[in-house]
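Structure record follows, encoded as structure tokens.
What you see is the complex with one protein chain gone and the rest in place.
After this line comes chain A, so read on.
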Amino acid sequence: MTAEDGDEMTGAGTAGAGGTGTGTAGTGGTGTGSGLDAHLVVERGAFRLDVELAVAPGEVVALLGPNGAGKTTALRALAGLTPLTGGRLRLDGAALERTPPELRPVGVVFQDYLLFPHLTALDNVAFGPRCHGASKARARAQAAEWLDRLGLAGHAGAKPRRLSGGQAQRVAVARALATRPRLLLLDEPLAALDARTRLEVRAQLRRHLAEFEAVAVIVTHDPLDAMVLADRLVVVENGRIVQEGGPADIARRPRTDYIAQLVGLNLYRGEADGHTVRLGSGQTVTTTEELTGPVFVAFPPGAVTLYRDRPAGASARNLWRCEVTGLESHGDRVRAALGGELPLAADLSAVAAAELDLRPGAEVWATVKAAQTHAYPD
């Protein structure tokens, strides 16, 4: 994959304004016409989606974001189900802005699969090839091949209502792939599955996506799904890209509260001066990194130690007086939400929580060792 910057496309100046990228162009764009090169602008009332996406063939990109962020709108715009109000959409060099969905080389796996309930699994998968002009027999032969490839040969004759969630999901994937799309879109592909099936199907889906040679875009609000399935994450909030990068990078250096929460980090924005970061609230955090200027500071909830009384030794300089605002138990761990001098989340064992007699409203002292914080430039 080449990583040329800029948008020196051959057929420049197609429909829509937008112009060249606003600086968010991804690392995957090739600029020479293969893969996806899109600037999706959809305005609907007060909501505005404005997202740049460049994805190379073979790359899997996840659009990650909270509900209402515009992820699904972006996906529908790529599929042609929601018209663009601006921007551009090019796939393998062809402009698709005005192409109706049935003529786009795009396959979609819908969140609840939308398998046609009156058709068997085989005929669901054969539907696409049929629409693309294959004879009935040929379409069925192709469909059988796809079902076989996804391990569903034994369920070809089953109607969707007789399939389990995991099987239905695979039929939906087979149906989308059977038209040999150049862009595969998956809308919350694992959301409809229970926890156990999810694990298994996620692993299978990852395998199939790895084999897929064209562009794949996944929409999800689940960070784990995104990190397992995608090569690159694009985080969307309020219709805009707030961060993008590899899963490890996003997990380690979140840039918004939403991502920090997703990856389970306490995140603050502040001004660094040497080892000290002064936060907006006036509190300071001592870090091991030496930086100057605007930075983010992050530390995991597990790095926080709580005391009922002010610790005498106070070896940790990062000491704040807080108040418990909420408690949630996760197995044998307790996640405490704290307010006060510094709002933060702290993890402790259930035993420790009992010993500290934690309850909403209780006053606690929270410390974090400098070595367990991580500061990085804004």
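Definition applied: a residue touches a chain if its C-beta (ideal position, glycine included) is under 8 Å from a C-beta of that chain, and two chains touch if they have at least 3 such contacts; residues count from 1.
The rule is short, and it goes like this: contacts and distances are computed from a predicted model.
Asks: Among "ATP-grasp domain-containing protein", "Heterodisulfide reductase subunit A", "NADH-quinone oxidoreductase subunit D" or "Molybdenum transport system permease", go ahead and choose the protein name stored in UniProt for the chain not displayed.
Replies: For the chain missing from the view, the UniProt record says "Molybdenum transport system permease".
Asks: Can you tell me which of A:Gly68, A:Pro100 or A:Gly154 touches the chain that was removed from the display?
Replies: Within the whole complex, the residue contacting the unshown chain is A:Pro100.
Asks: Kindly state which of the options A:Leu114, A:Val228 or A:Ala337 is in contact with the chain not pictured.
Replies: Counting the whole complex, the residue in contact with the absent chain is A:Leu114.
Asks: One chain isn't shown here. Among A:Thr179, A:Thr220 or A:Asn266, which residue touches it?
Replies: A:Thr179
Asks: Give me the chain A residues in contact with the hidden chain, please.
Replies: Against the left-out chain, chain A lists 79-81, 100-104, 106-108, 110, 114, 116-118, 127-128, 131-132, 175-176, 179.
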